[in-house]
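Right, one structure below, let's go through it.
A protein chain is absent from this complex, but the other protein chains hold their places.
Now for subunit A:
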Amino acid sequence: MAATMVSSAGGLLAMLNETHPLLKLHALSNLNSCVDQFWPEISTSVPIIESLYEDEEFDQHQRQLAALLVSKVFYYLGELNDSLSYALGASSLFDVSEDSDYVHTLLAKAIDEYASIKSKAAESNDEAANVDPRLEAIVERMLDKCIMDGKYQQAMGIAIECRRLDKLEEAITRSDNIQGTLSYCINVSHSFVNRREYRSEVLRLLVKVYQKLPSPDYLSICQCLMFLDEPEGVVSILEKLLRSENKDDALLAFQVAFDLVENEHQAFLLNVRDHLPVPKSQPSEAVQPVSSGPASAQNESSTAAEDVQMADGTSASVTTVPEADPSEVMYAERLTKIRGILSGETSIQLTLQFLYSHNKSDLLILKTIKQSVEMRNSVCHSATIYSNAIMHAGTTVDTFLRENLDWLSRATNWAKFSATAGLGVIHRGHLQQGRSLMAPYLPQGGAGGGGSPYSEGGALYALGLIHANHGEGIKQFLRDSLRSTNVEVIQHGACLGLGLAALGTADEDIYDDIKNVLYTDSAVAGEAAGISMGLLMVGTASEKASEMLTYAHETQHEKIIRGLALGIALTVYGREEEADTLIEQMTRDQDPILRYGGMYALALAYSGTANNKAIRQLLHFAVSDVSDDVRRTAVLALGFVLYSEPEQTPRIVSLLSESYNPHVRYGAALAVGISCAGTGLSEAISLLEPLTSDVVDFVRQGALIAMAMVMVQINEANDSRVGTFRRQLEKIILDKHEDTMSKMGAILASGILDAGGRNVTIKLLSKTKHDKITAVVGLAVFSQFWYWYPLIYFVSLAFSPTALIGLNYDLKVPRFEFLSHAKPSLFEYPKPTTVPTTTSAVKLPTAVLSTSAKAKARANKKEADQKEKAIAEKTDTSTAGKGKSSSEKDGDSMQVDTPQEKKAEPEPSFEILVNPARVVPAQEKFIKILEDSRYVPVKSAPSGFVLLRDLRPTEPEVLSLTDAPSSTQSPASGTTTGQQGSASAMAVDEEPQPPAPFEYST
């Protein structure tokens, strides 16, 4: 007999009307089991069931059953709110562990509801939020269940969302892999917690949990503490680590310091550094040799005293008993090192060495540009200078300038200003000799004063660029220069320089100095002053903003207003909701320039948050404002808000990129450029491609620059469109009939594409997903070049070297090999442009090639070796390292051509890289540490600075990068003029006196 199918619930529904309670119960429980099938029928009887639920005389269980039934029916009807409220009535009958759509949906709904109530309560600071206890019970049951089932990530997500920090803590502490969950939680709190204060709370909790662990993860704790801006916590951790007997702890401390430095939070770092306690009894003798330790050995001896030093290494030295406690001596030594790291000097020094030694920039490109650019066209002329500066940013290689002094001297007035400032970009981070390098151009205090104000202003600006965000040593000098002049060009340069050097320090005295300049109401100086104030106050959300706003309303000069507008925007950097009042004020202003500033304020306050509200507002302004400037900026600002999720940007601005308004198109191009910088994202390139051949010249300019930003460090093997783009740039530059604007764009794009000797990328986020404040600020000011070309140099702030630099305990770079498990061609440098027939041109590139080919040749040789030896035999590579490397060095100059010859061989699927090595972002996932290597990294990181633990400390170490590289590193280049910068980079003694290269005919 066939199983009987039930065709209707009518009978059961009728039973509900029976008088006998047992019948009702029977009906309810049966209905409950068949509701999934018969809900349409039951839905007509919902009122009856509801009345059962409300019937006070009814048994509790029955009422809950009725509630559950109604809830299910409402769920099927799509009335989730009603469904939820009845499910709450069903209390314990609502089984959170049931695996059905109904339960899943309602749980999600309940959690959403709860989270929204909680967050609303938190936002309105209403302590006694009236949350339905039943709702709370359900959510808690869910959380408990997740924790029981081991779904800790889910539990944490819900707990964070619902602001249940107690549950969050429980989830973390009960999880089986606390480290993993904690790092997951940090990630989550950065990417999904929108409100700043709440995020702080979460992080504070995390720190608490971390500290309870038996083996705390100091790296993560310190990251959290940095976000919370609690230097004291970091200080105590660092001190503990430094005082430890174990060398590994000290290594860890150094690593912590490097990681902190990477986030470029200058004020915080200075705070930490200054709070580190001095050794109890500091033996002055013991300190002296160390303080002048790795970095500043030479500069102490010869450089002028005004140059940056490790500021307080010796300052605290008191004459005390020489025979001090050995542990104190050790601490003192480590302290000096860590101070060096925290001040950023160590990393800057190493970066500089890396960029110098790996410089692969192609002078031929510049030469081509130079030749094709018309002499008279000053825009393209200075664009070439900018391009050169960007290409060599941080490499200290100024060959091009030195070789083309005549050509350079055509720069007059402001062009001269930027030409001089360009030196700052090239020597960026050259802290020790920055001042002496720029000395010839600096204003000579009263004496003679032969230089033109333009080059003097430019030099001050250059000093700022060199010391950007690490301006401890130079601040005073810049202040003096600012005060002692009343030439507005010099004031302009000094203001910018000062702003850069004192980035984010909120120094009151400097602020007052700059304010005085502002109040002279001179357009040129005032603009720089406005920006500079912003730089000084970055992210402080200080009261100064309203002061600036008032002045912006008073002054007549548009330039000043614009400078101030940007400055105000900078002050609210990263403040998110806190900035809303100010943003509101600015975006409603009558003056389009202030509204334009409001866009920047939105961009910076919400930078990298992908906050929906901000995006909505920006999109609104992008289509509704009357001023083209505001619309352009609004679109551009989207790039800043979205840079943490670059995949989103092309989608969001794709419509805007087809706008009829060229300003909007321009903004769209730059927005993509900013947020997708260095990613090589395919969608971004597809979006920009049509814009590079737009009908309007400035759109082409923006698109070319944006494209270059996206494609930086991507080579043709990765995306064939890079090659196309390079050819397009060349074509535009060579084309006589091309508009100046787009020509300038193409020249700049060439510079950005090969920025920093092809060893840097544009990165707005650090590896721990923190904003890199300098980089963001740099790009924001850079995007102002629309009005003021010299601001182009700010882009150099966003460059970060793509390198893996391993360091030993002495913060030296030992020879250390690791594996890149991908085809070498995927990530290699772009091939140098082929040389046209000119003979002079041939010479130059080969000179560069010899140095750079070395790394490649070495790598190639290694590969060959590797193929021969079985991997197992690799144990002896490190021991044999010394002999081998020296032999290679001999071969270097001869092997210039070997890469080309070896092309014929089938490409290996991996590559051995030698510390320090260029590791482009896309390559990071392929980086592996060889298992039997002598060194083990303290933390596993594919790029940046990594401290290495020496497993065989007794063996002699071979250093790859040394302080005096000129002899070992570039044997071939020592003779060529092209590498003069090398000497200056490393050893002062050999520094050729910076001649007066630009004898301007003023």
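Assume contacts are C-beta pairs under 8 Å (C-beta built on N, C-alpha and C of every residue); 3 or more make two chains touch, one makes a residue touch a chain; residues count from 1.
Note that contacts and distances are computed from a predicted model.
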| item | value |
| --- | --- |
| Name under which UniProt lists the unshown chain, selected from "Origin recognition complex subunit 2", "Protein YIPF", "Autophagy-related protein 13" or "PCI domain-containing protein" | "PCI domain-containing protein" |
| Contacting the left-out chain in the complete assembly, out of A:His26, A:Arg134 or A:Lys823 | A:His26 |
| Listed residues A:Glu18, A:Glu123, A:Asp229 or A:Glu584, member touching the removed chain | A:Glu18 |
| Touch with the omitted chain, as defined above, among A:Val623, A:Leu930 or A:Leu959 | A:Val623 |
| Touch residues of subunit A, complete complex, unshown partner | 1-15, 17-20, 22-23, 26, 30, 34, 622-624, 655-656, 658-661, 664 |
